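Removed: one protein chain of the complex. Kept in place: all other protein chains.
Lettered A and B in written order, each chain numbered from 1.
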Amino acid sequence: MIFAERKPVEELIEFAGRYKRVAVAGCATCVAECAVGGEEEVRALVALLGMALRRKGTPVTFVPVMLERQCEREFIEGAVETLEGVEAVISLACGIGAQALAERFDMKPVFPGVNTSALVIREDDGLWESRCAACGDCVLGETFGLCPIARCAKGLLNGPCGGTRENGKCEVNEEMDCIWTKIVERAEARGELDALTEVALPRDWSNSRHGGQKRVVREELQR
Amino acid sequence: MNGADAGRLKRVLEAGAFAVTMEVGPPRGGDPEAVRAKARLLKGLADGFNVTDNQTAVVRMSSIAASRILLEEGLPPIMQMTCRDRNRIALQSDLLGAWALGIRTCLCLSGDHQKAGAGGKLQGHPGARNVFDVDSVQLLRILRALSDQGIQAGGDAIDKPVPMLLGAAWTPLAPPEAFRVLRLEKKIRAGADFIQTQAVYDVPRFAKAIARARERGLTEKAAILPGVIVPRSAGMLRYMHNNVPGIQVPDEMIARMKDASDKREEGFLIALELIEAVRAIPGVRGIHLQAIEAEELLPELAERAGLLPRPEIPREAEEA
Partner (left out) sequence: MEKFIASCEKSYDVVLLCCRRCLLNAEELTEAVERETALSIKPFILPCSSRVHPSHLLRLLERGAKAIEFVACLETNCQLLLGSRRVERRVQYVQDLLTEINENPERLGLTRRQSITPAELVELAKERLAKSRDVFTLEVKDADSV
């Protein structure tokens, strides 16, 4: 899922303090899963910001709004009436949802309440780890199903750097496995270590962010 | 250029002589005199001098500029290039620039992550965006093609090839150990002419790694230069053992250093024994000597190891 993290409250106070009536818009998909923009977090933030701004002597009315999916325009339409009634919005959705809101309201400031930071898997309660970097040219077929672009700190494609720790962890983050060690272990277990001796050539990054803005047209799906 | 012999390492290796390389870290500043002072200290001691490229992600004088200063001082540089800060366009451009400045040897590395920040001793730039457009193996391949065919990574030709001697690093004792020799093979297949290794303290384990490389015919295809770092204290050995991936220091060696009354001398003795031991391993064709932040030890070390004077190897006429 798309992963996002809480922004410092101070940034949100600074933004909200310019208005009298501000919506806090949650999203029930990814950001709810990663417990940063779901219903619980919307309520918490409304209370927290309410307290903070009252204390500063510039009380603001916060209006909680929950959208099923902020990244789909149809769902935004369902909340338009409520949103028309506020001066500004703090969106707790990912960057996609926040922009969908911002694009819907030309004149209404939409401020991101979270920092969207990765594509992750939920490993445990309160623990997420990145899995995908949306590089646009998937290598999982050559790397035994484990992504070195998202999961190696240097995105190396030809095996581990010299920094693998004795315990098989990464030199950059000792909590993380050296993913190349895991790839090699899988290759060994399958008796296919030789598959990793081919030199992986420089990649074509042009199907990712590096190729410019993504725009995909699929005529077979068009009206 | 003051008698600079930029292609010396290549000729030494081709002549089958035992090669010696050392390291010159550029200063954290723009004063060329800092490079010149080190150069004067080390001139004539080795066949090539590694010039690091913002090692441990700390901003220093660029490798390319410091390499040029070494040339002016009469030392043959081994310009290091990492993939952390430059994409394939900049890497190739800088290689051409290095060629134009007379640099003839380049070491290709992936590079320390920007979070390294000198192991936490400096602030560094942990918030920097890294590049890693290509990795060290891919960089070798790209530079090999520029070097041999004069073809860029994208397929366009340059006016004429820029024949460089290309090197790579090898950490044979880091996990996953079974793969390390295959990674060496990839680097050699991608274009490495010579290999400098992580510092060796555990000679028997290192010898086994070299034996695996030998079995795959790799020692024939590239010259392997094991790394030797002069130890200065038991603490330094312990630190490296615990914190530097791929460095294994036997307990006996740490104890020996701890018990020694003259640490400086004991460090020399250990380094001299290591040089002798790795030199005896079939397939080893040179040595990479380092004295971290204590380059002044290197002249005495090279002298006592019997590595001086460096052999005369006639320069060919084409070296113009």
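As a convention for this text, a residue touches a chain if its C-beta (ideal position, glycine included) is under 8 Å from a C-beta of that chain, and two chains touch if they have at least 3 such contacts.
Just so you know, these numbers come straight off a predicted model, no measurement behind them.
Asker: Specify the shown partners of the omitted chain in the complete complex.
Answerer: A
Asker: In the complete assembly, which of A:E41, A:E171 or A:E185 touches the absent chain?
Answerer: Within the whole complex, the residue contacting the unshown chain is A:E41.
Asker: Among A:I13, A:A134, A:M176 or A:V199, which one is in touch with the chain left out?
Answerer: Of the listed residues, the one touching the omitted chain is A:I13.
Asker: Under the stated touch rule, tell me which residues of subunit A contact the chain that is not displayed.
Answerer: The missing chain touches subunit A at positions 8-10, 13, 40-41, 43-44, 46-48, 50-52, 55.
Following the convention adopted for this analysis, only the chains that are shown with their structure count from here on.
Asker: Where on subunit B is subunit A touching in the complex?
Answerer: 83-84, 88, 110-113, 115-116, 130, 132-138, 141-142, 153, 169-171, 174-176, 178-179, 182-183, 185-186, 189-190, 198, 245-246
Asker: Name, in rising order, each residue of subunit A that touches subunit B in their complex.
Answerer: For this pair, the touching residues of subunit A are 153-166, 168, 171-172, 178, 180-181, 184-185, 188, 193, 196-197, 199-202, 205.
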